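Missing here is one protein chain; the remaining ones are kept as they sit in the complex.
Right after this comes chain A.
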Amino acid sequence: MATSAYIYDALRTPRSRGKNTGALYEVKPIQLAAGLLREMQARHDLDTARVGDVILGCTAPVGDQGACVAKAAVQAAHWDEAVPGVQLDRFCASGLEAVNMAAAKVGSDQEELVVAGGIESMSRIPMLSQGGAMFTDPDFVIDQNSAPQGIGADLIATIDGYSREDVDAFAMESQRRAAHARDSGWFDRSVVPVRDENGITILERDDFIKPETDMQKLGALNPSFAQMGVFGYDEMALAKYPQVARINHVHTPGNSSGIVDGSSAVLIGSEKAGRDLGLEPRARIVSATVIATDPVIMLAGPGPAAKKCLAKAGLKVSDIDIWEINEAFASVALRYMKDLEIDHEITNVNGGAIAMGHPLGATGGMLVSTVLDELERRNAKRAMISLCVGGGMGISTLIERL
């Protein structure tokens, strides 16, 4: 990139169950996002007029999240009227896509300072509220063998030979790590408590984590996608993978990402903008990429994306200190580690979406904050962030502490 894009800060809300029993259900999506923007302004005494754009990922941009939720959030935060906003949708990659786009805008000198992140209130705007051809247009679905993500996750597990015990064990470890990180205060720098208009706290920290779970409890859960597989989706997927005898449906609510509400916001800018505003850069975005692979298995993109990202940066796997792969499903993370030949020891070191939840459009931005905090805590240098994405896409961002 012509100009280096620096990360000046990365904030997120805590996450809570994305149902009417979740703590954030009562909070409007624009307020979830606006709360982070206000906090960002307050923390840095930020002259918001200098922010050239606010890019928020959101996968269900309808209802309360419709009509350019990003611009509405900017206004709800009472930022300077000169600040624009845009919502984008690249499915689960939306939040990280926002970060990459912001880096591109800064890198190309189109903007000097951009906020990137995402917002997803899955309790208010449930998945599929937005409709769309990908999963609901019968002509498209049949023509493209477009099966739901879970079928692809189970297919990956089947092909790679991950047993139910393997994926459950991975989930257990995610829970353990997430609880430990949260309880050790490792998320505190980036997690901004959600408060109501009176300043009364609604949610202080992530409350979706279930540290009390065990292999027995996990093992007792029913597979989530067996039923729909039988309906015909298994055949749809296997048409592309004739070598597989049958899909082993190992994924359950216990080893898949949780449905939660949340928002994220990352402040990205040029060196000059940071200097002008007295901001301390925390990291640099080294390279970023998005690719697409087979849309039927759908979730195999992250490994190839990370490799491409490394290649662009001229770095090797061993140059990366910690790896972050969004835990959409356990098999996605296992496949990623296999593709890159990396150890679980340095992957998702503070747990992931299986434990904390995956607020679709917001997750990418959240991962930037968790990884950056961890790099600083370890005094390490580089991290790779990747997510699997609908339609077979994969996304990666490589960041480096200064």
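List of remarks:
As a convention for this text, contacts are C-beta pairs under 8 Å (C-beta built on N, C-alpha and C of every residue); 3 or more make two chains touch, one makes a residue touch a chain; residues count from 1.
Here is the rule we go by: contacts and distances are computed from a predicted model.
Missing chain, UniProt protein name, picked from "Branched-chain amino acid ABC transporter", "4Fe-4S dicluster domain-containing protein", "Protein phosphatase 2C domain-containing protein" or "Short chain enoyl-CoA hydratase /3-hydroxyacyl-CoA dehydrogenase": "Short chain enoyl-CoA hydratase /3-hydroxyacyl-CoA dehydrogenase". Note that of A:198, A:243 or A:379, the residue touching the chain absent from this view is A:198.
In the complete complex, the hidden chain is touched by one of A:124, A:284 or A:382, namely A:124.
In the full complex, the hidden chain is touched by chain A at residues 20, 25-26, 63-64, 124, 196-200.
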